[in-house]
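One structure follows; several queries about it will come next.
Each chain you see keeps its place in the complex, though not every chain is here.
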Amino acid sequence: MRIQVINPNTSEAMTHKIGLAAQAVARPGTQIIACSPADGPVSIEGHFDEAIATLGVLEEVRKGREQQVDAHIIACFGDPGLLAAREYASAPVIGIAEAAFHMASLISTRFAVVTTLTRTRIIAEHLLQRYGFSELCTSVRCIDLPVLALEESGPELIECMAEQARRARDEEGAGAIVLGCGGMADLGRQLSEAIGLPVIDGVAAAVKLAESLVDLGLTTSKHGDLADPISKPFKGRFAYLSR
Amino acid sequence: MRIQVINPNTSEAMTHKIGLAAQAVARPGTQIIACSPADGPVSIEGHFDEAIATLGVLEEVRKGREQQVDAHIIACFGDPGLLAAREYASAPVIGIAEAAFHMASLISTRFAVVTTLTRTRIIAEHLLQRYGFSELCTSVRCIDLPVLALEESGPELIECMAEQARRARDEEGAGAIVLGCGGMADLGRQLSEAIGLPVIDGVAAAVKLAESLVDLGLTTSKHGDLADPISKPFKGRFAYLSR
């Protein structure tokens, strides 16, 4: 089984880290193909970054489709381009935010999200609403550190995340913590030890859900709104998308 | 990995069928332990049946715990005793209704449930509400056949289910169908062929989610409301539960 793990931003260090996190939980026989777009922002910290990055995600999905991967993962916590990718791909597509929410809801009755910048909180809240998890999530908590700063941070990063997680646990009754950024994929174990709660990394969760769908022979419903995009002309620099 | 699949009713034929469905999707190395309570109703078709069956579920969870299984599955579409089992077990516990809903939401934007008796519809609706999937499910549709009649039915059963599924597809825009009864675990492929939509069987879905949680090293949060039951005396025939 080959699973394409798309880091929607263009930071290769993060792509590498996400790839390792994915491979670490993949079962023997699952090949992880970590990649990121050639074009786009080095980190995704808002609606604008997300909109631009979506094109790169779809480009990577196209490549994955040509390579006949068995599943695609979108490894940014805003799940950018998820529904567009589901239309565009024939294999299943999983976003790491949805993956983490699903897993969290299987092991707790209430969970919280710890993410990076306050300005991205609304993105997580919109996803929780769309997916149906608003009632289960006690809060989306922010450490106000830029995404790329995660790369260089030491133990104080974990402590900073732990502080938010503890407040969710003690003040709001959260029983599990969701890591709110693909760049946190290597921090789950340490955070879990620090706070005594299960911590869910969406990258790892998405790999297992992707393997699960493949094993079940399930893929995106091609009846209705997720059917292949309607063939039509595209103009200008997107003319190559015409069908 | 050993996964205990608990059929909450006492019909051995159904236990056997559910066990086969589970084993069929389990990966090599996963052992399925299908079981059912010694005590309880032969089928679960309402709140009363469910309440009684819950005791049997918890008894089986206890046995599974003693056998140190890696995960427990509750294979009745009402997920009877799910939260109680999560308290009682140390390994993760998955209900087949929740499992099916989660998988359906990964491959469609709207899904429908096809189940047995109209009187059980409220059970599914309550679960959809509690889990957060109410907006994603277009309807819970019933074929008004008792659970045990599923065992003896021929092609007209598939046609009966297909009729409801087609209405969900064509009138409501459902892109995937969830099988609303553990006793339908062997009908997914046929139904899918009949209607051209992906069909999700909760038993199979639960096996993959259980494997996923084990792989991820995640289990029920033991902080808060799902912590082990508080030690206390039980009286009468439940005295053996005292701790």
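Letters A and B mark the chains as written, and numbering starts fresh at 1 in each.
Everything that follows uses one rule, which is that contacts are C-beta pairs under 8 Å (C-beta built on N, C-alpha and C of every residue); 3 or more make two chains touch, one makes a residue touch a chain.
As the structure is a prediction and not an experimental result, all values here were calculated from the model.
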Total copies in the full complex, given that 2 are placed here: 6
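As a convention for this text, only the chains that are shown with their structure count from here on.
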Mean-CA-position distance for chain B and chain A (Å): 27
Residue ranges of chain B in contact with chain A within the complex: 25, 27, 83, 86, 92, 94, 98, 102-103, 105-110, 131-136, 169, 173, 175-176, 196-198, 200, 204-205, 208-209, 211-213, 215-216, 218-221, 223-226
